[in-house]
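Everything on this sheet refers to the single structure shown next.
Of the protein chains in this complex, one is absent; all others appear in place.
All chains are identified by letter, namely A and B, in their written order; residue positions are counted from 1 within each chain.
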Amino acid sequence: MKKRLKLTDISREEDSQLTEIVPDDLIPLPAPYDKPGWPADFQQLTADQQQRLVCNLDGFVALGLPRPRNEAEEKKYTELFISGMNKLLSRENNWTFLQPLLLSLDYCARCQTCNDACHVYVASGKNDLYRPTYRSEIFRNLVSRHARRRGKLRGIFGGKNVDLNWSTISRLYELSYRCNLCRRCAQACPMGVDNGLITREIRKLFSQELGWAPQELHEKGTVLQLKVGSPTGMSPDVLRDNVAFLDDDFSTSIGFNVSTPWDKEGADVLLIHSAGDILSFPESPAAFSILCQAAGIDWTLSSEIGGYDGVNYGLFYDDIQLARIAVRHAETARKLNVNKIVMGECGHQHKALMTVADRVLTGDLNIPRESAMTFLEDIVFSGKINFDPSKNDFPVTLHDPCNIVRNLGIVGPQRRILRYLCPQFREMMPHGVDNYCCGGGGGFSVMSGVNFTNWKVNIAGRMKFKQVLEAFSDRPGPEVKKYVCAPCLNCKLQFRDMFSYYRAGEKSGIKCGGLAELIVNAMADIKQAFISWEE
Amino acid sequence: MISGIFWPVFVFSAIALFVIGTAYRVLSLSRQPVHLRWELSPIPHVKGRGSYGGSDFEEFEWWKGPRRRSLLAPLAYMAVEIFLLRSVFKNNKRLWPFSLGMHLGVYLIILTAPLYVAVAIILAGGMPSSDTNSLREVTYVLGVTGYLLGISGVLGLLVLRSVVNDLRSFTSASGYFNLAFLGAVFLSGINACLSLPDFTGTVGQYAKDLITLDPTISIPFLLSLHVIISILFLIYLPWTNMSHFIAKYFTYHSVRWNDAPRDAKMDTELRRLMGRPVSWSAGHVQADGDRSWIEIATEKATDEKTP
Partner (left out) sequence: MPQMDLAGQKYEVDEHGFMQETSRWTEDVARAYASLENVKELTADHWKAINYLRSYYLQNGICPMVRRLIKETGFTLKRLYDLFPNGPAQSACKWAGVPKPTGCV
């Protein structure tokens, strides 16, 4: 039985879990994924983990915050939280998002219209904890009580006073990583209040003031990227070696001579992949190399630190890191003197570099930036490559990465390509700017926490998995091979985790890949199949 | 009975207060620093694409092309949002009829105000009251409909917010108070409207006395009750989150639909903002209270975080 949660529960002092998620509460999946307790019950925390780490939210731990050593430490962080709230409200420290933040804090009508738009909330069986408004309202309350001293009539009228203590901030920290920052709720809100933005501001406060951020995003993310060149740890040498290996490997396996250019000054196009693609989905960068070559594009990759991994985890939790990385991306392009930067198939790279960083890239850093979607569309319809769409004669559906579609409004180009090259293309419902997030958004696809992967595949990704199965409901069996086209590395990683958890390859014949692969697979001049169905 | 000079002083200063409050809101909302881009599809002003949520970025080498803008589409979008509450209809069917009722009630009552002013002007011009008959009939119908819609909307919302768990746990005392206050406006209105023999005539005469600053001005108790409650509400409105009618302009135009690339004016402001010192405490930021945002953002940080 689900217990109702009150806003004030967040500050409950005893360090108990706020809510318990049980598999029976979740929305059902279609057969054969509808067996109770299948594939497995949730992964429980060990006694040792419970003793070492803060786990006072929902039985899942994404962050692994160590338990405080003493009261002084608790007090120190609580005070930092207060100064952080004040800084979020100040122009010097937070001009970057001050106006949207204030609007979202001050004008919520508490109508809950946004709730059902959230896939996390709905998929969880409507657990109070995951309402888009639950964390926002708590934060709003804390801000008006502790950061706005002249809080008008709020003190008397505000109601629901949430105490600020260690339990509150440690739970709020973990809770700020239960939202994909997909902004579907913001679209639904009649006031234009953005709960995704509030979540991100909360994460920012923790990162920029308390120094708390998920390891995968910070130390092993942005910090590693600024130091070594990529959160994967790939140094420029390893990178070049890997790509050379792939050029070679694909040239032999498909009989098309691929060769990737490096650091070519004055090239028309600097393509920046998400470097994880090279390691985890090497067909994707290979497909780009093949297409650029076949279409005669004057292009290059960069092997300079800051120029070969397009990811920017700063978008998920920290403005400073966001700016640092975006500036490095642009500097690389400036040094190479290219005409434009083309984003690889990576949604948050698109959003970070094309729009969010736009106002930071001043002067000669303002190099035109183009989406992979329009870049590929131009290649496909340029007439320079011959296609045989019958080579793609299997069911294909398209996932809309939130950062490319809902946030940037790039809806059509990828669809025009698929309608042309994939005879069995079908849409998920809903799609386009109304899509559901894959569940990997907001940094989740690179986070595994303690047992966080389990939460991602069971709750955050559940709605998407259901949509995928429904899109293929006419050919459900594993004998029919089916392709989920997700033109975003983070989405692909989330699909990979989900499909392997649910064994969707084996049970339903579903695999996931990018857009460029489908294009290469349809090239008439390449005799070998490019997409392989082996799991 | 309240009469004489009280009325024009009260009413006009209240309107002035409302204007000041509203202007304060508008100013405090608009005088925020330029922020990073954070747009959200659909953006209706993108010509030919806005309807399905497309943007300029769908164009190959979009920076070369003209930014084609539709003036009408955002207006149409906003009209449906404001008058029919599109997003509530799409996402919250339970709330929609009541919220719509309340909002339409407000809109209709607002609509009657200029009509009463028109009546007042005609009367002030020395025309006989009978000349305003048809105008007053229209006003009457609008008014009664507005009051009734408003009351049912407010009542419905009050009930929903008290009985439905998820609404109740988020509704604060001020939330109920605001609704009740607005309800009182409607209720006193319909009460005066139905109890007074010639409601619109009385209001018309009252409006005329107001604009001509007639010191003999005097109105029945039920009407003065309605006027006082409404006027107090008007003064109160800009200071509450019901002023979302102002904020909504900014959430849409300054955030959701703000897809403007940098221009010279913005650059100047950005340079100023980025030149100011930052004081975030976390180690990796490397702020010491002196170094500016831009200095910090253009350097690389390699320290590790605690814990």
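Observations
In this section, contacts are C-beta pairs under 8 Å (C-beta built on N, C-alpha and C of every residue); 3 or more make two chains touch, one makes a residue touch a chain.
In this text the structure is predicted, and so the values were computed from the model without any measurement.
Here the chain not displayed is in touch, across the complete complex, with A. Checked against the full complex, the one of A:64, A:261, A:368 or A:478 touching the unshown chain is A:64. Across A:424, A:445 or A:467, the single residue that touches the chain missing here is A:445.
Across A:210, A:493, A:510 or A:523, the single residue that touches the chain missing here is A:493.
From the options A:246, A:361, A:460 or A:504, the residue with contact to the unseen chain in the full assembly is A:246.
Within the entire complex, the positions of subunit A that touch the omitted partner chain are 48-49, 52, 64, 216, 220-221, 224, 228, 230-235, 237-238, 242, 245-246, 249, 274-280, 282, 309, 311, 346, 445-446, 448-450, 489-490, 493, 534-535.
The definition used in the following text is that only the chains that are shown with their structure count from here on.
Inter-chain centre distance (subunit A to subunit B, centres taken as mean C-alpha positions): 35 Å. Of all residues in subunit A, those touching subunit B in their complex are 4, 6-7, 65-66, 80, 83-84, 87, 91-93, 95-100, 102-104, 106-117, 128, 131, 133, 137, 152-153, 156-160, 183, 186-194, 197, 207-213, 218-219, 223, 226-227, 319-321, 323-324, 327-328, 340, 354-360, 362, 366, 368, 370-371, 373-375, 377-378, 405-413, 432-433.
Listing the residues of subunit B that touch subunit A in their complex gives 29, 32-43, 46, 49, 52-63, 81, 85-88, 90-92, 95, 99, 165-167, 169-175, 177, 239, 241, 243-244, 247-248, 250-252, 254-256, 259, 261-262, 266-267, 270-271, 273-274, 276-285, 293, 296-307.
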